[in-house]
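Take this structure, written in C-alpha cells, and hold onto it; I'll ask about it next.
Only one protein chain is missing from this complex, and each of the others stays in its spot.
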C-alpha cells in the first residue's frame, strides 16, 4: 500500500508539484515522507500529523499511513 | 437632618425593632449609627455603606447621610 | 443601558441578540458571555424557589462602577450586566454578564471580572425556599477575582 501525503494552506502553495501518494519502500520517518513528496527542503515551524494525530518529523511511518504537513494553525 | 439607616437580608430579620432614622447628635462613625439604631451588638462579618459606597465601621458619618448594614453578599 | 436589574424573568440570549444590534459590525472580534441560572438543589438540599433581595440604589451604582473599572483594565468595545431580583424558580436565569472586544483575552478576562466583582461588591442576597418547605439565607460568600 502507498503512503498518502497531504499539504495544507500556504505550504501547499509553496510546493510546485506535491505528490499525493508515495511508495513506502525506504520510508521510515515523517521526514522521509517530506523528502520523497516535496520539491523543497522542509521549512522551519512546519507541523505534521500521522493518521490525524499531531506528530514530529522523527516519528515513524508505515505502509498505508496518511501523513500531512501544514503551517502553524490560525483558526478560531 | 436625621441620618437614614437601613438593614438588609438576614440582618434585618435579626434586629427586632430597627430604627430607620436616627438623630445625628453624638454620632461620629458608622459604628455609632449601629449602636443607636440596632438592639443587638454588631455581628462579625457585617458589611456597611455610607451614601451607597462600601465603608468600614470606623468611617465617619454626618448629618443627612444614608448608612446601610448588610450580611456578606450572595448575588450572581 | 449597560446595567439592568429586573424583577421579572428574562431571556439572556434574546437580550444579547438585541444588544448586538447596537454594536458596529466588523469591529467586534470577540464576545464572552456568562449566564448564571437557578439550580433545583444547593449544598445537597432540594431548593424549590429563590428570592433575591437587593439594595436598589447601591446595586445600580456598584454595577455601573464595576463596568467602568472593567473598561479601565481592558480594551473593551462594550459590556453588559443584567441581574434578576425577587422570587424565581429553578431554571430561571439570575445573572448575565457579557463583553464585546476586538481580541479574545480581553473578552474572557473582563467577563469573568464582571462576575467575580459582582459577587463580592454588588449588594444582592439570596434566600432559598427548600423542597421541605423551610427557608434559609445563603450566607456563603465567594472569593473575589484574583
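Every chain is named by a letter (A, B and C) in the order it is written, and numbering of its residues begins at 1.
Please note the rule applied: a contact is a pair of C-beta atoms (placed from the backbone, for glycine too) under 8 Å apart; a residue touches a chain by one contact, two chains touch by 3 or more.
Computed from a prediction, not measured in an experiment: that's the story for all the values here.
Novice: Just to confirm, in the complete assembly, which displayed chains does the hidden chain contact?
Specialist: When the entire complex is considered, the left-out chain reaches A, C.
Novice: So which of C:39, C:73 or C:140 would be touching the chain we can't see?
Specialist: Considering all chains, including the one not shown, the answer is C:39.
Novice: Can you name the residues of chain C that touch the chain not displayed here?
Specialist: Those residues of chain C that touch the unshown chain are 13, 16-17, 20, 25-41, 90-91, 102, 104, 107-108, 111-112, 115.
Novice: Since one chain isn't shown, list which residues of chain A touch it in the complete complex.
Specialist: Residues 6, 8-10, 49, 52-54, 68, 70-76 of chain A touch the chain absent from view.
We adopt the following convention: only the chains that are shown with their structure count from here on.
Novice: How many angstrom lie between the centres of chain A and chain C, each centre taken as the mean Cα position?
Specialist: Each chain reduced to its C-alpha mean, chain A and chain C end up 48 Å apart.
Novice: If you average the CA atoms of chain B and of chain C, how far apart do the two points sit, in angstrom?
Specialist: From the centre of chain B to the centre of chain C is 26 Å.
Novice: Measure off the straight-line distance from the CA centroid of chain A to the CA centroid of chain B, and report it in whole Å.
Specialist: 72
Novice: Would you please write down the residue numbers of chain C that are in contact with two or more other chains?
Specialist: Answer for chain C, listing residues that touch two or more other chains: there are none.
Novice: Scan chain B for residues touching two or more other chains and write them down.
Specialist: None at all.
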